[in-house]
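Every protein chain of the complex appears in place save one, which is left out.
Just so it is clear, A, B and C label the chains in written order, and each chain counts residues from 1 on its own.
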Amino acid sequence: MRIVVVNNKRLASTVEMGQRLAQALVAMGIEVLIDSSSAVITALPFEAMIVLGGDGTMIRTARQYADRDVPVLGVNMGTVGFLSNIRAEELDQYLERFVQGDFGLEERMLQEVSLHQDGTLIGSLLSLNEVSIKSQGSRIITVAVKVDGHHHGLYRGDGVIIATPSGSTAYSLSCGGPIIDPALDAFALTPITSYQLNKRPLVIAAAKHIEIDPFDGEQYHIAVDGQVTRAISGDCSIHVRKADHRLRLAIMKPRHFFETIMERLQRDS
Amino acid sequence: MRIVVVNNKRLASTVEMGQRLAQALVAMGIEVLIDSSSAVITALPFEAMIVLGGDGTMIRTARQYADRDVPVLGVNMGTVGFLSNIRAEELDQYLERFVQGDFGLEERMLQEVSLHQDGTLIGSLLSLNEVSIKSQGSRIITVAVKVDGHHHGLYRGDGVIIATPSGSTAYSLSCGGPIIDPALDAFALTPITSYQLNKRPLVIAAAKHIEIDPFDGEQYHIAVDGQVTRAISGDCSIHVRKADHRLRLAIMKPRHFFETIMERLQRDS
Amino acid sequence: MRIVVVNNKRLASTVEMGQRLAQALVAMGIEVLIDSSSAVITALPFEAMIVLGGDGTMIRTARQYADRDVPVLGVNMGTVGFLSNIRAEELDQYLERFVQGDFGLEERMLQEVSLHQDGTLIGSLLSLNEVSIKSQGSRIITVAVKVDGHHHGLYRGDGVIIATPSGSTAYSLSCGGPIIDPALDAFALTPITSYQLNKRPLVIAAAKHIEIDPFDGEQYHIAVDGQVTRAISGDCSIHVRKADHRLRLAIMKPRHFFETIMERLQRDS
Partner (left out) sequence: MRIVVVNNKRLASTVEMGQRLAQALVAMGIEVLIDSSSAVITALPFEAMIVLGGDGTMIRTARQYADRDVPVLGVNMGTVGFLSNIRAEELDQYLERFVQGDFGLEERMLQEVSLHQDGTLIGSLLSLNEVSIKSQGSRIITVAVKVDGHHHGLYRGDGVIIATPSGSTAYSLSCGGPIIDPALDAFALTPITSYQLNKRPLVIAAAKHIEIDPFDGEQYHIAVDGQVTRAISGDCSIHVRKADHRLRLAIMKPRHFFETIMERLQRDS
């Protein structure tokens, strides 16, 4: 059995914890690979992942490894984590059960964000939270939105966000979007700020696909999960679909989204 | 073949149109039953319905007949209708196709709203749009919300709304709720006005069930689709689930929800 | 010297405190009148007031006594008070300074709310917080709003609020209104919930006067400060102006509105 341990090389505590954990796993006869950076480390197959850190590390893990379809255990190293299930000090207690596959799964929808320039696909990423198309500087931008190929409308303002249910408690919420049950396959389309008084957040079935076409000549940047950012100026369009893969969170301790969401949001703000 | 025609006895135009339509259907060899009021008219089986009027008439039809699972054609008699598919002057043109069953179907989720008093079920209704639990007069009320039996939180203010996707463009939208794709099976839980600054609209998978428990001693009323209203003072709880039946709208002319939603909302406001 | 002590006859603690306070004042050679109810007790002149209780009691005091133009000391008896300046346990410490007139003043704008029926003035009240014109039951109402006699627009929904700066942190805030500096003479015009997507809260200079004309046949009630409520059905109009008098709060301990407002709001929600 092989397990990938992900830590955050900028957080000494997670690096140290990663080494302790690797020793414990090796002692259990498990092969361990450690991923400390944003470069995917291995083409080798593996059966499970343990992520040490906050939601940022989990979001990167989802983007890079979700196509492996293995269970991922999130271990909270101090900061608030919507995606982690146990705290660092609980890891010893739950490790054996995790290795034995004795846990539940909570699946999280991912979205696939593709960027087309002059009609050509130039890149595609998995996103756990959201993609934002956002004005640079102080000028408003105008973007046309299509849903399943049908023109929905123009949005004028600081830009728009397409968020997953996981992302509905992050940037989209700051912009007035609703909190969406992770059990739903849906997108939130949320204006960042809107010059038009009648715009409201939309919740769109994830079986549909969304296309964002900023007007030519606008200066904006695209950010995927706030981690991968690209400044754009030219003829681009952004396509968002539900991804074929999901983040498969290992659940050692059952939890109910709506039971804890308000406390977690408040602790975090 | 038997068709029920629903009109609105307070709108002469729909009554007259109902008579003309009945004659046309009879001439085609179809038996016609006319429902002009809010009392269900028949225990007889029938194969289809035609609803003459605005969304209010369609909402009543859904509440009273959705358990028959027959296709319903909405005919707009002048007012804006989110649920009608053709205008009155188009009825002649489409009637034969409708009678022959040559149309698409757009299904709309219904919710079942049950009222329990002192632990006993005292009534249950189908709802196409929303149930609101709302303060009477000028005092705020406090309601506890459970999702799938787990305590979610307390809401203090003028009350709360549980809306379907169909209802997300009605009262829930007035209160800041998101617009939800009718293709999703989901509830919007929207505070009417909130004394608590951190409350936000929630979108909850309709596989879950929601319970609203107003605090004892509060004075409030419950309104289902704004049509059936009941004043309450005492120990009550309101349960909301997805209904077993759906409204099955006959679609003569294909349409796309997100293509037309903003225009329909603007025309209406 | 004569001082009016206001308590809340439904709160034993304030009644008891009122008696203790009266004894202390009498021992200082001061004549005391106790007002425990909502009936104005005296035509006698007096020089100052002490209000024992929460904001509700202060609001009633403002409505009934603001035309006396005397300083009012608010004593918080446990609940959160935006308007009280000292806590019950501090009263002994500050009483002598208060009696000697050694304090600052913070003035709060009041509004005068007049109700006209069929063109005739049928009543007029002072209001410290807000007047709300609000639908009864589940139907939306339409009201026309004039500012200084000029038609401003129609509001369709659950109704509207006209709030003072003091009232901007109460019901108006629940409905999305802004928090307004009490140093400003201004009204907030806030829709309670709006059927029209483009309505936004307005802040109107209090030198202007506002007229609300509900459409004939609407069923609504008018609430002044949530304390005086009247159900209306018929031809009415509500006029709001800045009052000639202000609530003159005695300030023993200087405070800064924006320094404490967020904490006070959070404690309260």
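Keep this in mind: a residue touches a chain if its C-beta (ideal position, glycine included) is under 8 Å from a C-beta of that chain, and two chains touch if they have at least 3 such contacts.
A quick note: this is a predicted structure, and the numbers were derived from the prediction, not measured.
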| item | value |
| --- | --- |
| Shown chains touched by the chain that is not drawn here | A, B, C |
| Among A:35, A:55 or A:158, residue touching the chain not depicted | A:158 |
| Per the touch definition above, residue among C:10, C:87, C:151 or C:230 touching the missing chain | C:151 |
| Residue, one of B:108, B:200, B:221 or B:239, that touches the chain absent here | B:200 |
| Residue in contact with the excluded chain [from C:70, C:203 or C:232] | C:203 |
| Interface with the unshown chain - residue positions in chain A | 132, 134, 136-140, 156-158, 171, 173-176, 192-198, 221, 223, 226, 229, 265-266, 269 |
| Hidden partner interface residues of chain B, rising order | 197-198, 200 |
| Touch list for chain C against the chain that is not drawn | 147-148, 150-153, 168, 173, 177-181, 183-184, 186, 188, 198, 200-205, 207-208, 256, 258-259, 261-262, 265-266, 269 |
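Basically, only the chains that are shown with their structure count from here on.
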| item | value |
| --- | --- |
| Separation of mean Cα positions, chain B and chain A [Å, integer] | 35 |
| Computed distance of Cα centres, chain C from chain B, in Å | 40 |
| Where chain C touches two or more other chains at once, by residue number | 197-198 |
